[in-house]
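Note that one protein chain of the assembly has been removed; the remaining protein chains are unaltered in position.
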Amino acid sequence: METALSVTVGCFFAISVYLLLSKHVIRIMLGVGVLGNAVNLLIFTNGRLLREVPPIIAPGMSTPAMEIANPLPQALVLTAIVISFSLFAFMLVLAFRAYQSLGTDDTDGMRVAEPADEKLPPLGY
Amino acid sequence: MASPADAPIDYAAAMVTAPTSAADWIVVAPVLAPILLGAVLLMVRHKPVLHPWIALPGLAIVLASTVALVARVAAEGPLVMTMGGWLPPFGISFAADMLGSVLAMTAAFVALVCAAVAVRDIDTTGRRYGFYPFVMLLMAGVEGSFLTGDIFNLYVWFEVFLISSFGLIVLGSERSQLDGATKYAVLNLVATTLFLIGTGYLYGIFGTLNMADIARKAPGLRETAPLMTLATIYLLAFGMKAAAFPVNFWLPASYHTPRIVVAALFGGLLTKVGIYALLRTQVMFFPVERAVLSDVIAWVAVATMMLGVLGALAQSDIRRVLGFLVISGIGVMLAGLALGTPAGISGAVVYAVHSIIVMTALYLLAGEIAERTGGYSLHDVAGLYRVSPALAAAALLLVLSVAGLPPGSGLWPKVMLVRASLEEGAGMLAFAILASGFLITIAMGRMFALVFWREGENLAVTREARREGLLLLAVLVAPAIAIGLWPQPLIALGDAAAAGLLDPSSYLGAVFPQGAQP
Amino acid sequence: MEQSSDALTFFALLLPFAAAAVAPLATRLMGHRAAWLLALAPALIFLHFTTFLDEVSSGATITAGYAWIPALGVDFAWLIDGLSLTFALLITGIGALIVLYSGGYLKGHEHQGRFFSFILLFMGAMLGLVVSDNFLMLFVFWELTSITSFLLIGFDHRREASRRAAIQALAVTGLGGLSLLAGLLVVAGVTGEMSLSGLLGSGGAMRDSALYATALVLLLGGAFTKSAQFPFHFWLPNAMEAPTPVSAYLHSATMVKAGVYLVMRLNPAMGDTVMWATILPLFGGATLLVGGVLAVRQTDLKLMLAYTTVASLGLLVMLTGLGSEHAVAAAALYLVAHSMFKGALFMVAGVIDHEAGTRDVTKVGGLRRLMPVTASAAMLAAISMGGLPPMFGFLAKEEIYYATAGATPWLILVTLAALAGNALMFAVGFAVAIKPFFGVERETPKHAHEGPVLLWLGPLALAVAGVATALFSNVVHVLVSSPMATAIGGIPAEITISVVPHIGVPLALSLLTIVAGVAIYRSIDRLREMIAGMLAAIGWGPDRGFDQAIRGLIRASAAITSAIHHGRMDVYMGVTFTATAVALFAPMIVYGELPAWPAFPDLPFYEWTIIIIALIGLAAIVIAKDRLTAIVSLGIQGFAVAVIFMLLGAPDLSFTQFMVETLSVVILALVMTRLRLDPTDHRPLGEKLLDMAIAGTCGLGFTLMLLRVTQGTFDRTLSDFFEQWSYTIAHGRNIVNVILVDFRGVDTLGEIAVVMIAGLAILALIRIRPRAVPEPKPGPEL
Amino acid sequence: MIPYLSNILFALVWAAITGSFTLANIVVGFLLGAIALYLIREQVGSLGYFQRAVRVASLGLLFLYELALSAWKVAILVLSPRMDLKPGIFAYPLKVDRDFEITMLANLITLTPGTLSVDVSEDRRILYVHAIDASDPDQTRRDIAEGFERKILEAFR
Amino acid sequence: MSAAESFRQFAELVALGLLSLAFLATVLRVILGPTLPDRVLALDMLVGAALGFIAVIGIRTGYTLYVDIAIALGLVGFLATVAFARFILRQGAPSDESPEERRDDAPPRAKSMEPET
Amino acid sequence: MRTVIFGSIAPYLTSLMVLFSVFVLLRGHNEPGGGFIGGLIAASAFAIYGIACGVSPVRRALRFHPMAISGAGLLTSALSGLVSLGYATPFLTGLWAPEGFMGIEFAFSSVLFFDIGVYLVVVGSITSIALALEERESD
Partner (left out) sequence: MIDFAQNILAGVLILIGSAFTLVAAIGILRLPDVYSRAHAASKAGVVGSGLMLIALAVFTDDLATAMRALAGVAFFILTAPVSTHLLAKASYAAGFRLWPGSVRDEMANGLSENEQSD
């Protein structure tokens, strides 16, 4: 079980990194989206896997009746999902605004903050 | 496994039963106050005139509680509150030791000053679109990072200040801001994601998230590849946050783009949180792995120092010069980490305090310069010696501080680190610290001469500016010089912080008063 | 450190700083007459230090002070012996005169108060430097002298030359300062001593150390730069950009002698080795000759003096390096003499400049009748500089020739250097003293006349002191010279030389010096042209080299910086993920710990389906020809992940993932409506392959690490606890939710803070439009 | 409206009396309330309420029937080896004119065999319908008019 | 285990198999396109199939609480389709059969909207 | 996207979904759900409303600015943790009203208010984002 997910996680990371390495903002954003899923699966897998038993205590019981899926990584991933979603939303809008303002979606062309032909500082005193 | 629902409940097995005194809340107040008031600020978003009246007292509370915290930690050792009343390591502990408290206090101080500067600098639009809430939550994130005793919670606070910094960096939506922010956002996101990945692995290895618990379990897992990989991932993630070479690109690409008061806050605070996290994880969790990595860290430190200062020499925009100086300073702190000795770590802590104050002040100084000359370019800005001798004096003191010359605050941590390097036989580090200091002297000496001394007809028009900025600048310069003249108290705190990190027994004792695993 | 305290000396050391603080105010109130008040400070300190003369002359070494930074072993402690006392007296004595002289020289200057302040600061720094016992205190004051001299040299800040000189001085002496710091810390590391007194008492510990050479080179790096030894000599003449009182003070009496002081101070602990006795005379001698020759080349009075100062410093270093009893005595005598005559001559040059409006030696003449007092002072000082009786300079020169006399080839070389240097200085000294005052009266930019008392008091006092000290040389020897020589040599020394010449080799050499000096003086104009021609032929000097170095540094920095910080984000990312790959693989390879080969996973077919759909979705994102296919594919892999969570017993996660994934796609689509992005991926094939390699390595690394971790044992303590108490205490059956809102509620608090701020930040991003659209109307927003 | 509200009120009262606010109990309460109201239908003027309920139910049944039929036809079409398609868009003149009714009709059309509402004209007179078999649009128009549109008018007028 | 239960479990497996095939077919349409509406339609369909999948898993595991997930999924799936429809409307008329492949040679709107200074 | 069909059905969908979201919020402590998911559902509802009927009706319907709602949510959550100051317990300690307070499935507790705060933050922020984007669209 962990093995299958480990390999899956690796694929998620590989794709995400490949997208992040692109020059195009939108592909980078897609990479960010995949990266979030990759990490969530990674944390989830790190907490070890158990099939189909949700961590919910049945009515009438005070503790789980059988071995349940590890609830802690679920809580962590839930927090991480929310956070990465917020950041993702922000970055999407940022990409959109950057494109509007800068007129390019190619990061090589985004050279306002670090202009290519930057002047040397004064050489005198 | 299942037990009947009506079994008697043994609360003491799950919860802290001793009452929590109100005074203990100083450990959570630095986080809680900005969150509460940040939320209130959002509710009165359309009454911008109220914003400073909410934000400044809030930050004052943060400062007051962190000062109290430092005093209390100095007197009684680490202060712990485990949230929800659950026994550690099950609940999230806030654990203030000397390292966290000192940095928390310094951060609160500069944030308060910056927020005061912003009263004048940030217009109604900026306030309506969240300047003060961003600052409050940024501080909540930063203070939370310094004070939390839980590694995943540390990640959460990292994200809190990261997203707040996103808000601040784009506030204004100028073209260069959007460009810089894109790089800042993507690269920082990768960094925090690496941190999260590391934390996922950490949980998989240790089965715990409480820092004290990790520290006490780590010795049992020494010398294995997963632990080493974990230490390395953290090194990379926090090195990136701290802007260590070769993963520092986001900083020069972005720090000069936002409003100057924002840059001041960033330049002072954000990278230091990375340094804090490096110290916390590498020294407290992974001392053995850190020792293995020390050569790598040392070379990173050297490269960061040198490339930072070379970058500073190459810039003509004052803000960009400062961005590179931030980086160079990070290299110096990494040197302390590379050494890993009490003296080295203490030096890094003292340097961090110095750097928070001085880099913030330098950015604010740049703001004052621009206020009087309308620009930041070393090609245009001139003649300020005549216009504002007081500003020149402040500038000179800051230049001396950042260059590590007396009577500035930068001198003593550099002395500490050079000495620690020589004691460890790390001549390369000592050389790099001194050489980077020398090059900063040249860069900043030239800057001082060009901006203040130089006069010329084609240069920017200089004009008188309002006084408050200068006054607030003085509020930052004063402690810098005080540290330069009488560093003993700060060094004592730094030594205590280093001792606490290297031998976390008092930290462990504070988190687990019963000692053994519950 | 056990220290006796001495509050009076403590306050004496701080007094200059206090005076500096009040100087601007005093000057605003009293104008230039504040000089009289401010000069009281150095005068009082001078008097205070004279009280030590008695004790020190009887061979005592006084150490006292207070704890300053115990954590670093730094005390505010002073060491008073013959050497430091002499320096302290010179600094404060000449300092008082300089303050007075500044009162006249800068009378009416708008920043005279600031100037007083700087010069008093400088004096305080210099005084602290020479009396410091603690290494780091010494270093602090050392750096303070560099900084204050930066301010003083740049005082006339509107001129680029001043700014350049200031930066040059700061750079060169700053470099030396860091070298000194390193040296001191090496010494401290080797000997365990943080104080000079301790070091001096540690015997030969340092000399015997393996780090001796390192420490020596570092310490001399500090000393040589500060004392303008060849090849670092160039900054000192440029420092003449400073107002003349500064030149007189910094470049005669004190600051430049800090290096000499250091060398003398270290002589007992570090001297008497082959290295010491080779390096010091070599550099000193070279400096002496270079300074002398370059002095001849100048026409500016101040520059002429400045180069002779360089030469004199070389001479002092050379003598200290020789280290013999006579050499040490000669150094002690020459140092005192030089302070007096050079201070006087600089001030004279300043008076000429001030009164005649020019300092060009070829443009002034015959001022003797107009400025008789100044002329007298100049003559007296020149006689001392030339080493003629009955001046103190004579004693010094006699002793020099005693010291160098010897038959070894080394000593003959040293003697020749001393001879040549002295002759050159003789010529230049008289050129400064005679040419402006004698001969035909020349038309000058200003009509010259005798300056006010504040201007001539200083030079005259120093010139007269040159005579007086020589005439009462026995007293001076007992109180000053001998204790100083004792301190330098590290063994008791007694100097007996007096103005009455003794027949012998030294006298012969003295006479030879005079003859050669006169010859040079007579042909000085021709020599000047000759040297100028030679220098033009060489066409390069360290001074030009400095500019080239700075420009080269900036250009190189710019090249390096733009090569690294090139603004190309894909490369930034590439570096980051390469580092990630290394971080993942290096430990596994180094420790040789790869995870065990896992068994083929046993999953029901529908789980495989979901995983395959996730992978298809992923692949589709990459190969999608247009962005919308990619976005839809993003949705597919997101849904697949949600289903995976559901299958693995995480309904809350699945729930959230479905919602979030959809909202992400929705926001993407909403954003895309306006955003027409270039649909294709322009990476060239090579780059694509590289990126694939990086991405693949990262992915594999994460997989291997994950396998490795999950193959280990797992500690489920935390979750067991949560399961145990989720319902009984926290009243919740959904353990995940209880963790979120109770066990780990702080995480959730931070998380919603993130959500809130993200909302606000996005609002700011969308709404704030610089220039094009003004702030939106508040109307529709409630 | 008033009978409907009374019915809900009855359901809540039922739940309160029985002391159980579970969904099932409330539904039971609602049904019991409806019966109770039915008994007093003439006094409270809720006659229309029940007539309408019946017509709505009839519309619902028609819909479910048509839905099943539609799904079946599509299944047959899709699975037939050679799909014989004559798709196209035709205009359907609307009799219903209230937004709510237009919406309902359009949705029902979408869910029934071989037809799909593409758009409503600006003046809300014409519904454009895509049919998978548009060879005889008049027949389809008639089917709609006689089927759903009539039932809707009955139920909601 | 009763025969009815066995039948149900068999039915579950068959259903999961059919659903898996449905998933794959739908995903294929997403990738094949050729137009954006086709892809969106397929995504919408995918959500529908996932809904059924959740229901079957709910029955299979006995955790019928998954039904809430299904409801929420139906809801947001609807939202996604609406948003895409909106996007399609915005994107304007395609000039030929494969609208996405056409390149925008005209400068982006942003430039005319916010003049560079 | 203001078609007759969509425009007339969307308000009902929205109110249904908001109801559902409150249900999900309140039962989160015992079943899958909770403030975050509930908030997302409600925000999706408002997004649909906005797309179907325009932004202004949504803004009017909410009365307060969505970000103010978000702020109120954060305030609620933080305050529900602060209450424990008065009980000499650490921050965020769950405080429960005496059992059987309302006799219904969810108990009245500080934890509930915490989750309500989460809900409000999510509703406010996500709605704000959606509306802002939608507004940008239509101007």
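Per-chain numbering from 1; labels A, B, C, D, E and F assigned in written order.
By our rule, a residue touches a chain if its C-beta (ideal position, glycine included) is under 8 Å from a C-beta of that chain, and two chains touch if they have at least 3 such contacts.
These numbers come from a predicted model, not from an experiment.
**Student:** Thinking of the complex as a whole, which visible chains are touched by the chain that is not shown?
**Tutor:** Output: missing chain touches D, E, F.
**Student:** Quick one: which of D:Arg52, D:His130 or D:Arg150 touches the chain that's been left out?
**Tutor:** D:His130
**Student:** In terms of residues, what is the contact footprint of the unshown chain on chain F?
**Tutor:** On the side of chain F, residues 1-3, 5-6, 9, 13, 16 touch the unshown chain.
**Student:** What is the set of chain E residues that contact the non-displayed chain in the whole complex?
**Tutor:** Residue positions of chain E that touch the missing chain: 2, 4-5, 7-8, 10-12, 14-16, 18-19, 21-23, 25-26, 28-29, 35, 37-38, 40-42, 44-45, 48-49, 51-52, 55-56, 58-59, 64-65, 67-68, 70-71, 74-75, 78, 81-82, 84-86, 88-89, 91-94, 99.
**Student:** Could I get the residues of chain D that touch the absent chain, sorted low to high?
**Tutor:** 22-24, 27, 67-68, 70-71, 74-75, 77-79, 83, 85-91, 106-108, 110-111, 113-114, 116-119, 121-122, 126, 128, 130, 132, 134-135, 137
Rule of thumb we're sticking to: only the chains that are shown with their structure count from here on.
**Student:** Once the contact rule is applied, which chains count as partners of both chain D and chain E?
**Tutor:** Shared contacts of chain D and chain E: F.
**Student:** Which chains lie in contact with each of chain B and chain F?
**Tutor:** A, C
**Student:** If you tally the C-beta contacts, which comes out ahead, E-F or A-C?
**Tutor:** The greater number of contacts lies at A-C.
**Student:** Farthest chain from chain D, going by mean C-alpha coordinates, please.
**Tutor:** In terms of C-alpha centroids, the chain at the greatest distance from chain D is C.
**Student:** Quick one: report the Å distance separating chain C from chain F, using the average Cα coordinate of each chain.
**Tutor:** Here the centre of chain F sits 60 Å away from the centre of chain C.
**Student:** So how far apart, in whole Å, are chain B and chain C when each is placed at the average of its C-alpha atoms?
**Tutor:** The answer is 27 Å.
**Student:** Which whole number of Å gives the spacing of the CA centres of chain C and chain E?
**Tutor:** Using C-alpha averages as centres, the distance is 67 Å.
**Student:** Mind pulling the chain F residues that touch 2 or more other chains?
**Tutor:** Within chain F, the residues that touch at least two other chains are 30-33, 36-37, 40-41, 44, 47, 65, 67, 70-71, 73-74, 78, 81, 91-92, 94, 125, 129, 133, 137.
**Student:** Enumerate the residues of chain B that touch no fewer than two other chains.
**Tutor:** 5, 7, 35, 38-39, 42, 46, 83-84, 91, 133, 152, 156, 159, 163, 166, 170, 173, 175, 182-183, 186, 190, 197, 201, 204, 252-253, 313-315, 446, 449, 454, in rising order.
**Student:** Which chains touch which?
**Tutor:** A-B, A-C, A-E, A-F, B-C, B-F, C-E, C-F, D-F, E-F
**Student:** Once bound in the complex, which stretches of chain E touch chain C?
**Tutor:** Checking each residue of chain E against chain C gives 16-17, 19-20, 23-24, 27, 30-31, 33, 36, 39-40, 42-43, 46-47, 50, 53-54, 57, 63, 65-66, 68-69, 72-73, 76-77, 79-80, 83-84, 86-87, 90-91, 100-101, 103-104, 108-109, 113-115, 117.
**Student:** Which residues, counting only chain F, touch chain D once they are in their complex?
**Tutor:** Touching chain D from chain F are residues 3-5, 7-9, 103-104.
**Student:** For chain A, which residues count as touching chain E in their complex?
**Tutor:** The touching residues are 52, 54, 56, 99-101, 103.
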